[in-house]
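Every protein chain of the complex appears in place save one, which is left out.
Letters A, B and C mark the chains as written, and numbering starts fresh at 1 in each.
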Amino acid sequence: MDMSQILVALLAAPLAAALAMAALPSKSVPRAAFVALHVASLAAVCAAGTALVVSVLTGPEVYALGAWFHVDRLAALFVALIAVIGTCTGVYSIPYVQHDVEEGRLDPSQVKQYYVFFSLFLFSMLLTVASNNIIMMWVSVELTTLSTVFLVGVYGTKLALEAAWKYVIVCTAGVAFGLFGTLLVYANAADIMADAHQAVFWTAILPYAGQMDHGLMMIAFVFAAIGFGTKAGLFPMHTWLPDAHSEAPSPVSGLLSGVLLKCAMLVVLRFLILAALCVGPEFPQVVMMILGVLSVCYAALMVYRQSDIKRKLAYSSCENVGLVAVCFGIGGPIGIAAGLIHCIGHGLVKSLMFCLSGNVMMKYRTRDLGAIRGVVRVAPVTGALLAAGCLAIAGFPPFALFVSEMGFVLGGVAAGQAAVVAIVVAALVVVIMAFAHVITGSVLGEAPDGVERGDVGPLALAPEAVLLALIVWMGVAMPGPLAASIGDATGIVLQQDMQEVAHDGLFVEISGVFAGGAEGVRP
Amino acid sequence: MLELMLLSLGLSAAGAVLSLLLMRAPAAAKAAACTLGMGAAAASLASGVAAIGSPALLANLGGPVPFADLTVLFNPLAGLLVAVISVLALVAWLFGLSYFNEYYDKGVGALGCFMNLFVASMMMVILCDNAFWFLVFFELMSLTSYMLVIVEGDEKSFKGGFLYLVMAHIGFLMIAVSFFLMASACGSLEFAAFRATAFDPALATAAFALAFFGFGAKAGIVPFHSWLPQAHPAAPSNVSALMSGGMIKIGVFGIMKVCFDLLALSGGQLGWGVLVVVVGAVSSVLGVVYALGEHDLKSLLAYHSVENIGIILLGVGTGIVGWACGNLWLAGIGLMAGLYHLVNHAMFKGLLFLGAGSVLHATGTRNMETLGGLARLMPVTAVCFLAGSLAISAIPPLNGFVSEWFTYQALIGAAMAGGIGMRMVFAFAVVALAITGALAVTCFVKAFGVTFLGKPRSDAAKAAHEVPASMRLGMAALTATCAALGLGAAWFTPIMSGIAASVLAAPAMPAAAGTALVSLETVSVTSPLLIAVLLAVVVGACALARNAANRAHGLKVDPEPWACGYAPDVHMETLASTVAAGVRGFMGPLYGIREGVNSAGAAVAGVFGRAFEAGACGQGTAPAAPSREQRARVPLSESVMSVLRSVGAWFSRLEGGDFRTYIVYIVGALVFFLALIILVR
Amino acid sequence: MLDFSLVNVLGACLIITSMAVVLARTGRVSAQFYALQSAVLVALFVALGAVTGSTELYLWSASAFATKVLLVPGILLFTLRKVGDSADVDLPPKLSPMKCVGLVAVEVFVCFVAVSGIDLPTAAAVKPTLAVALAHFFIGLTCIVIQRSIFKQIFGYCLMENGSHVALALLAPQAPELVEVGIATDAIFAVIILAVMVCRIARTTHTLDADDLAELKG
Partner (left out) sequence: MIELTVAVIQVLLLVLLAPLASGVTRKVRAKMHTRQGTSIFQDYYDLAKLWRRCEVQPGGAGLVSRAMPPIFLGTMVIIAAGLPLIARACPVPLLGDVITVLYLMALPRFMFSLAALDSAGSYTAVGGVRELLLGVLVEPALILTLMVLALACGSTNLGVMADSVASLAAYPPVAVVVAGVAFACACYVEMGKLPFDVAEAEQELQEGPLAEFSGPSLAMLKLGMSVKQLVVASLFVAVFLPFGAASVATPLGLAAGLVLFVAKLAFVMLAAAVIENAVMRVRYQYLGRYTWFVFGLAALSFVFLVIGI
């Protein structure tokens, strides 16, 4: 089958599933029907996504519907992320929703709402990463907000509704800035290009980026960085993030934090590429660096002082996105590659952690870390996974985030940004302290009375196990195709020939360090 | 004319010496000081008037120090200032003939001596054309006026005097630094050398800014105004008139001299003018807002000096803007408006201070709340004070209106000529002037109404009597001057225009035709004389008709006002605070600014105070540092954690739960980065 | 040039109507003013279409008429009926009308200064309107920030959206219709979702006061 058809199918499947579920009445149709459709949607996304990613990584870029959709190797990484994490959290959703229904927290119409918007959410994220039309890109980012509002507020409690309202207001307001950035880019390109109709396509603008007006492009990039940065959760636009993540159902939190933030980062990256071609890399890098460093420092402190497990994780997302931004701010092949690896690694780790927090909440019925003690005694598998997850998110080897953080340090020092590296590393130490507290205080210790012993069901553990395996795999020995595609994606970001990037002496050296570091910790 | 000036200085010196010598005989000392002072003032008035119409005269008088000759420059601007101060001095001495009787037991001899020296030093500051001597006389002027402030000898006057001395020295230092900047760049202390040098723009701007704030401190512009309402009321009223009407004008004169004269070759930067206009606008509004809150008649008048200096600076600033843009009309009209208001303010403020002095003389109090009903007992003073109030409120056809009219025209003309930024600045200035004008009306309704109208609210007020002839004569003279400057504006305007032209070294702008005042660029005319004639005719006709009706149908006097059926009572009367409270209710934000300025001032004073204390106490009294053992007991990790926690808690306040502030953060981030773009480019 | 000045005049009318939306006492009046403003917006599109000769803009104006003049106010009025007409009467904005108007004036000015720094050939003749569009966006933000009633905050979103729409029309008059449809649909969905949220919040918390939605904090 033609790859562009697969791309269309990839986009259409979750949309169709969502529409189909929306059409079914919630009262009379059994929940199993929704679950079945949900699983079908996940399966389609997983299968089509895998096929597409494999094809793009080994072959040419894929276009669909004229030039409206476009998946290059950069986007492919994110499609893969959506497919993997979407599937995992989607599968995890089934026992989670089951549990909530049994607890009486969700009624049938809310279950339907959950599944409908879950698929729609997947669709909107796929649309975001696959869009080539920059205005559609904005529309799809806006759509991700709209499709997740009811997921965040699905429980219908006052706090959930409050979180949902804040989420939608802050994000629509923030993302609207992105539209202005987009429009400025479009108007600028339309003035230069012979065919103004082509000026909406990112790939069409790219060759003309160098001729655009410098001042306008800077303004456009600032608008885009602020606008899409809101969605990505960068300080000081991150304010919706802790509220939405903490009130949403855990799988949704995982998907929001693991994937959505990264999709927004991809959009920022797309604009960064244009801006760097036009005004040179320094200005966009400074912007990213400022946003990133502020995010890391602020969020590290907040991670440290939070006692609500999901808020803690949410701030940790902010911190990690900040780190990604710092990596992009450092620039150069190593910085970009580290940023991309961090995107993937953090996506996996954070969805793992949110799913585990879901397990913990199923057992303890609270999110207060003060009340959560001795997880490993109550639910041994969950506890073990949680400990591993905490270590992973704190950036210990042999997990994926260690690789990217090492890359960040090396890249930063190589780029002469030692001061930034020192500040960020200090903040990371605070994060390590915070998660060490989680391990010592909550995973270990005596279990409180009144908590039923015994782990959650296997269906609620399998996705986490898969995720952890992937994390370790990436950390220990990065699969060759993945490493190569990260190299290619870095080439796209830097707009340099991939071969040239690959042969850049330092890059080769650092890649060796990645591999060697990973080898070194292998038992 | 220089000879006349020297004669005047000599008479002043003689008056000072004689007054001091006759200290034991107060009446003789007073008579000697006043008569010789009046003679000096008359001589200097003549020389000043002569100088207005003559070309500039530069003369070297030699001098005792080898490195700086006493050079004088007698140009039309200096002539104007000399004339204005001479008029005030003349009237002040005249007023003093009776007024100083109160000071027989407070050292009238010293008073006469210092007042003579004060007037003479003001003249010398104006004329001096050498940086060293300028500073010397400037300092002498501050010192002698300080002596005059503390002549009352009570706590309040010492406090006001001290503040005045401190402020005057801050100003003096800034001016000195400014002059030395210029002197070191051109290698001479002669102003002639300054004006022949084209300074580096950055140096010129620094020199201008320093001089502006230095002279501004003398003039009482807003960040440096706090001394004015404390020092001026403390001095004898005729000295207050001389200080408020005359001395603070020397601050404005200094600003003009530095900008248009000393920096003539290197100056004319738009930013200077904008600075002056903005400071002027702020001073004018805050000055009148402060004034409204005052119940002390002389403090109120002193605050109005802040306001009027603001208005003068609006004109001068517009002049600088026009000069910088090469818009000769704007430069001429703006400067002319400023100069005209300078003269006017000297006249009506002198008049009002003399009026306040008369009230003080007659009742022994300056607190308006305890006065009232003086109009019946002191009709001449009341009429003069009313005329001054109308003039300072810029009500046509008196002189305040003329200069404010030109100021408005200049501001609107500047807005017409300028771009976006200029339009915003000048709209701000126009609105500030409008608020000022409206508030000034309120303030003087309060000042005049509460003091002179209604019924007496205290025994002192009931026992008031009209003041002696020499005091009445002094007030009447200034009233006449105010009226003349208003009604005869069409004749005075060309003179002012000529002075402005000489300052700018440009042809004079026509600003009057026949009896009309003309504003060319804003295509408008007005005529105080016509208004006066029409008012006289129409109001007179109305009054005659009404009186005829009264005669035909009767006119009775009912002793008590209507009070809802109750017996009227003194406590029912409207007090000054009533008026102020109303304004306070509506102008809340302005009062907020005022409080902010006050607290900022207090904070600065506190810092200085603490620094002073620290310096005085030395190192011995520092609190004992916690011992090493005590500190070691806290584990490092614990302290780090507590620091992290408290910093985190502080940061977490950023996320207070209100999502509307979150949106503001986003906008803030945007603004920050857009500013970064501007910085980068 | 008269044509472009017509566009600019309509732009100014947008500002005035949006102030009316922000300052209106009740949600109903706001909705009516919003409809009026959208009508002005449609007129602006038509005028712009006539001036630039871009046929897409006529289509835009048609779709804007359907969605913004009819649909959105309809949805909002319907929502208002559901939550009760008087639900937001006792929730005055955080800022007095004068400060609000002053703020708007400052925003318009700042936006104009910002826009005047941009040199885009497409936007040269319509700079005031572009400033208006940008200012509109910030007026919407202002509306969100100063309103206590969450229902009124929807209007803030709508105003921002209108601002973006105008900017789109000015800067990208030749953009494919599908883009415009996408944005318009997006906006409609956003309004629907916000309206549903308002209904749910009103049902759950029995208030529309944004100050009550501040329990989740750092």
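Note that a contact is a pair of C-beta atoms (placed from the backbone, for glycine too) under 8 Å apart; a residue touches a chain by one contact, two chains touch by 3 or more.
This structure is a prediction, so every number in the text was calculated from the model and none was measured.
For the chain excluded from display, the touched partners among the shown chains of the whole complex are B, C. From the options B:439, B:461 or B:476, the residue with contact to the chain not on display is B:439. Set against the missing chain, the residues C:11, C:27, C:49 or C:182 yield one that touches it, C:11.
Residues touching the missing chain, restricted to subunit C, are 5, 8-9, 11-13, 15-16, 19, 96-102, 104-106, 108-109, 112, 128-129, 131-132 (touch as defined at the top).
With the whole complex as reference, residues 373, 375-376, 386, 390, 393-396, 401, 404-405, 408-409, 412, 415-416, 420, 423-424, 427, 430-431, 433-435, 437-439, 441-442, 444-445, 448-450, 453-455, 516, 519, 522-527, 530-531, 534-535, 538-543, 545-546, 549-550, 552-564, 568, 572-574, 578-579, 582-583, 585-588 of subunit B touch the missing chain.
Quick note on the criterion: only the chains that are shown with their structure count from here on.
For the interfaces A-C and A-B, the C-beta contact count is higher for A-C. Of all chains shown, C has the CA centroid lying nearest to the centroid of every protein CA atom.
The distance from the centre of subunit B to the centre of subunit C, each centre being the mean of the chain's C-alpha atoms, comes to 49 Å. Between the Cα centres of subunit A and subunit C there is a gap of 32 Å. Between subunit A and subunit B, the centres computed from C-alpha atoms are 65 Å apart. Among all residues of subunit A, those that touch two or more other chains are 165-166, 169, 173, 215, 219, 242, 302.
Multi-chain contact residues of subunit B (touching two or more other chains): 651-652, 654-655, 659, 663, 674.
Residues of subunit A that touch subunit C in their complex: 133, 135-136, 139, 142-143, 146, 149-150, 153, 156-159, 161-166, 168-169, 172-173, 176, 179-180, 183-184, 186-188, 190-191, 196-197, 200, 213, 215-216, 219, 242-243, 246-247, 302. Contact residues on subunit B toward subunit C in their complex (touch as defined above): 420, 424, 651-661, 663-664, 667, 674. Only residues 641, 644-645, 647-649, 651-652, 654-655, 659, 662-663, 665-666, 668-670, 673-674, 676-677, 680-681 of subunit B touch subunit A when the two sit together in their complex.
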